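Missing here: one protein chain of the complex. Every other protein chain is in place.
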Amino acid sequence: MSGYRPFIGLEIHVELKTQSKMFCGCCADHFHKEPNTQTCPVCLGLPGALPVPNKKAIDWTVFLGLVLGCRINKHSYFERKQYFYPDLPKGFQISQYERPFCFKGWFDEVNITRVHLEEDTGKLIHRKIEGEKVTLIDFNRCGVPLVEIVTEPEIKSAEHAKEWLKKLQRVIRSLSISDCDMEKGSMRLEANVSVSKNGKLPSYKVELKNINSFRFVEKAIEFEIQRQTELFEKGQKIEQETRGFESDKGVTYLQRSKEEAFEYRYFPEPDIPPIVFTDGELDKIRKQIPELPEEKRQRFVKEYSLNEQEADYFVSNPSAAQYFEVLYLEKNFNLDFRETARLIINKKIDWENISPADFKAEVAVLQEGGLSDQVELAKAAKIVVDGNPKAVADYRKGKTNTVGFLVGQMMKKTKVDPNLARQELLKILE
Amino acid sequence: MKTTKISPQKVRQVAKLARFTLTDNEIHKFQGQLETILEHFETLGKVQVEDVEATYQTTGIKNACRDDKRQHCSLTQKEALQNAPNTQKGYFKVKGILPEN
Partner (left out) sequence: MDIVDNSIRETVDLFKKRKISCQEIVRACFERIEKYNLSINAYLTLNKEQALKKAQDVDNNRVKGRELPPLAGIPVALKDIYSTKNLRTTAASKIIDNYLPAYSATVVQKLESVGAIIMGKVNCDAFAHGATGENSDFGSVKNPWDLEYVAGGSSGGSAAAVAFGGCLMAMGTDTGGSIRNPASYCNLVGLKPTYGRVSRSGVISMGSSLDSMGHLTRTVEDCALVLSVTAGYDPLDATSSRKPTDFYLQDLGHPAIKGLKIGLPQEYFGRELNPEIKTLILKAAQQFTDLGAEVDEVSLPNTAYTIPVYYLIMSSEVSANLARFDGIRFGHAREMFGEEAKRRIMLGTFALSAGYYDAYYLRASKVRTLLRQDFEKAFAKFDALLAPVVPIKPRKIGEKEQEKLKLYLEDYVTGPVNLAGLPALALPCGFWHNIPMGMQLIGPQFSEKKLFEVGQAYQNVTDWHLKRPPLVEEMG
């Protein structure tokens, strides 16, 4: 468009789903809790309270960094990022600056500048009470571990940003370190946008904040590229600034100009000694890296001759994928891969509640047609119910899964379609 | 090493970063005091510090971390709010600010 090339960099914050907060033992699960019921002197910033770092949060940060192809700083430390804001009780955030845990990574064709660890702030709610504008503060979220991922300004377009972020989200979720959910706030984004005519990275960048969905990322960036291009074409200059995104109108608006920018005065956190990793520790973490979504998808397509959608289903549903693969571990199951996949995906067999062995049995019955006469079915069902009092008692107690076991029992005795068997059993049990 | 002259503008900027509202008199007073103090620190500029590592910690401790366990050290909501000048139904309350993030 008119010769202006966009330079887009992304800053992603990911809430780690640790048990406790980053620097204290408070519960880190803050969603939908009564305000200020999960705080302690440390995360409330009371005088005298000291931070003690959460080892798991550090390990998970390094873990994520390795997955994103980063190098690890074997000597690292936390720093104080100082600024005043009501959601920041200490008047500084413990973060990283000079020596982040991870740096110089690479994910899906984009360079990653750094991956570091910091603590989350409290939550602000803006309200009008009796005609007066007030801001209410809840510190339950304050201190929850937050990983910050920063990319180089190599994202090529608004659409590219959206697609790249979706892939990143999928990977992070597959590691089970975060729910990475934009709606719940466990994944937050900022985009840095600038444009230039000569193909060189400009000296300014505009930070876009308040973007809380993938759709809005695309819209906000598109709008901003357009806005900046228009300003340049009018001969105007653009300076460093921070802008928010107004999702209703689809526009960005000025929040902070260059003059109002925070000056953070970073210095090493004196209350927390440095963190040092040995090669052994890093290897141990490296070994825990699971098969990543993209790898898995390709493998399922190749090994099991599935199509893309089927492979995607198994990537998004790890327990289904595991079940599927267990079925083929032994050699006595010859069903076509794709047929099995369909049975699982369409839930034709209640795989979640029966063992792989019983699954195989049900498949065998399905293939051979099986018992369908109503009276015979009812008889067979009654025999099974009478012969398994414990399972029936369990079912009546509320363990509805046991019906699966009973279906299996029926199928051991006779060939029957599992769904029909279930229906009969339920008639008796209810 | 920088000159020990500090402009009133710089003092204002520092005061803003420190979240202080200073009168013109106070700006002037701090300007004089800071300049005197910093003049005293000029000798620091003469020390040879090439190849000297900074000391941020004297203990030599590394990796002082804790396990990811929930502790029962939390405050009740009442305790958390007990010193706050303004609260509202379990929240801390301040004058309305422009929403940022």
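Each chain carries a letter (A and B) given by its place in the written order, and its residues are counted from 1.
In the analysis below, a residue touches a chain if its C-beta (ideal position, glycine included) is under 8 Å from a C-beta of that chain, and two chains touch if they have at least 3 such contacts.
Note that the structure is a prediction, hence the values are computed from the model and not measured.
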The one residue from A:271, A:312 or A:325 touching the chain left out of view is A:271
Note that subunit A touches the absent chain at residues 41, 44-53, 80, 82, 84, 86, 89-92, 137, 263, 265, 267, 270-273
Contacts from subunit B to the absent chain lie at residues 1-2, 6, 10-11, 13-15, 17-21, 30, 33-34, 36-37, 40-41, 43-45, 47, 49, 52-59, 61, 64-66, 75, 79-80, 82-85, 92, 94
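As a working rule, only the chains that are shown with their structure count from here on.
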Between the Cα centroids of subunit A and subunit B the separation in whole angstrom comes to 35
Counting only contacts in the complex, subunit B reaches subunit A at residues 17, 19, 56-57, 59, 61-71, 73-77, 80-81, 88-101
Contacts from subunit A onto subunit B in the complex sit at residues 18-20, 24-27, 34-41, 44, 52-58, 77, 82, 84-86, 91, 124-129, 132-139, 188, 209-210, 244, 255, 263, 265, 268, 270, 272-276
